[in-house]
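Encoded as structure tokens, here's the structure I'll be asking about.
Every protein chain except one is present and positioned as in the full complex.
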Amino acid sequence: MSHGDSKVTVETENLRREFESKQGKIVALDGVSLRVKEGEIFGVLGPNGAGKTTMVRILSTLLLPTAGTARVMGYDVGKEPEKVRPLINSASGAERAGYDFISARGNLWFFSQLYGLPSEEAHRRINELSAMLGLENYLDRKFYALSTGYRQRVTIVRAFVNDPRVVFLDEPTIGLDVMTAISIREFLLSQAKNRGRTIILATHNMSEVDAICDKVAIIDKGKILACDTPSALKRSLGAPALVMEVSPPPPPERLEMLAKLEGVKGYTSTIDEERGISRVQVVVNSDDTAQTVLEATRKSEMNVLSSYRQQTTLEEVFVALVGRGFREREHEVAA
Amino acid sequence: MKLQPSIWLRTAYARMWVRTKSIYGEPLWVVVTIGFPLFTSLAMALLYRSTGLNSAVGFAVLGGVMISFWGNVLWSMASQFQWDKQQGLFEIYISSPAPITAILVGMSLGGIIGTAPSAALVAFAGWVFFAPPINPFWPGVIVVFGLTLAALYALGMTLASLYLVYGREAEALNEAIHEPVSLLSGVYFPSIGGFSPFPFALQVVASLIPLTIGMDALRRTLFALPGLPPAGFDAIYLHVIALSVMAGSLLVLAQKALKALEERGRRTGTIAVRQR
Partner (left out) sequence: MSNVRSILASIWIGWYRDFSWTNPLLGLSLRTIPPIASVMAASIVYWWGSFHAGVFDPNRLAYIMIGALLYAHIAAYSMIPNLAIAEGKWTFVFTQVYMSPKSASPYLAGRTLGSFLSSAVTLFLALIAVYLLLPPLFGTSIPLVVTPLSFALFGLALVVNILASMGIGFLLGAYAIFATKFEWALPTYISGLLMIFSEALFPVTFLPGPLSQIANVLPFTEFIRAARAAMIYNDVSSYFYFLGLSAIGGLILLFAGLLAFRRAENRARRLGLLDRKVA
């Protein structure tokens, strides 16, 4: 779907948010500017602690920005929250918000009333949305009796029950089995494409972003590092990544020398303990650089069991921008 | 899609529905909530009987009835938003167009409807076991009872805002407040007026609690107390005024406090709490 002529539904301008903590001031968002159009599924991709949830909370009027502006459907989220709230909804994968002794349907009806929906309209929407998510046979079960997957489906239905123009989703498929995650993604696609809703999807699940997002903003340490369609971002790397399987897994300081080679944009590594190998992904700007990396690795007496070139993923885009993968970045943040 | 202009009423009704459905959908709920007020009431009634003053047994029965509501105010009103916050419900309320006061009023109405059976059973049990002598002025009883509940639940709404800030240990706070307020407000004995054992200063403090005024008025309208005028509106008009003022003031205070706390929460980022 082309969004070229669509109106802008969500925009931020130099959005900044600081928090006071015992360790001093923390900058969760640092001058974020973006524009999202009607009907887009807009991904905000980054590791834990990057600022994704902070941005979603500001846009859903739960948090005030420290500086900058944010507008949803043309209204300022800081100064006009009462105008924003009827037009939005949000859901988080971490939440299981509901009343245990009420049925799923009762819970959904209750939340619909917070938006002033007439009961008949509310039940119609609940039935329709539940059918799309395979929830219709579970609507009359009490909330506490539902499994994790079905509670999350209820959460997703709740986020759409008031026919919002903009929906904010924070890790909506986290912890769910593959089939449930797939059905939720298909649902989100249909809501955006067929109903013209704007969906902001904050996640660190790259395959999810790849699968359904029209555009993605890569965020790290509160800053937007890149913002484009997933395919454009992957094309920007220039060359497929080089993947090497090294045994035994080398210490991190030995891999550091790879980042210093000319043409290397960054690397990430994972250890397969069962096989006793390290899988090192190196993001390079050309085939020649890949060859250089391979030779340098062998010269440094690391035992390369195998090597191949891999179709670019969004993680490699992140690695190219930051120099490290999600895992390494999260460890840095935790330290 | 059109939205009706009655979000306030729909929200209040829906929240009331959730509360009453949770209670009446689980028949055991009435059984489990009656335990504490019933046994405390019976114990105090037996204690009065052991002193030989059978005419005061009614105080204990009345106390058991009102303790049911006071317990509901503490456990299901004051601490509710703190628990909602931990479950992620509070941020859903804030980010919706629903007025927070509508949610509070719905909770109150649901709480009153849900507690009524327990309270009625305590009264019935007291009547069956002790047959306390009463001298009721029923119009006064109804007016005072209604106003006491209104003021008590308005207090619950105000406490709900305080608990949002200070209520991380809501359970411990409830346990700390429950007994002292029951003592000061004279749930089982007159704590204000000529019959009170408390010094005047303490009576003044006690009078700031809606339950104190309500209990005193209910005793005057239900029992013949020596030295007091016969039950009638003459005996309780000051109580009616005080309870009305308390209910109104506390409602306004609750609304302003919650608005201020919402703004504070949005500034400091404390509306949402990361869950397990």
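Observations on the structure shown:
First chain written, first letter: the chains are A and B, and each begins at residue 1.
The working rule: a residue touches a chain if its C-beta (ideal position, glycine included) is under 8 Å from a C-beta of that chain, and two chains touch if they have at least 3 such contacts.
Just so we're clear, the structure is a prediction, and the values are computed from it rather than from any experiment.
Contact with the omitted chain, checked across B:G88, B:G110, B:P132 or B:P190, is made by B:P190. Listed residues B:L173, B:I192 or B:I271: the one in touch with the omitted chain is B:L173. Among B:L38, B:A78 or B:M107, only B:L38 touches the chain left out of the display. Looking at A:E13, A:E80, A:D100 or A:E186, the residue that reaches the missing chain in the full complex is A:D100. Across the interface with the omitted chain, subunit B contributes residues 26, 28-29, 31-32, 35-36, 38-40, 42-44, 46-53, 56, 60, 169, 172-173, 175-176, 178-180, 182-183, 187-190, 195, 197-198.
Everything that follows uses one rule, which is that only the chains that are shown with their structure count from here on.
Here the spacing of subunit A and subunit B, counted between their Cα centres, is 45 Å. Note for the complex: subunit B touches subunit A at residues 1, 3-7, 10-11, 13-15, 17-18, 21-22, 25-26, 87-89, 91-98, 265-267, 269, 271-272, 274-275. By the touch criterion stated above, subunit A contacts subunit B in their complex at residues 17, 19, 54, 57, 60-64, 82, 85-86, 88-90, 92, 94-102, 106, 109-111, 113-118, 121, 158, 163.
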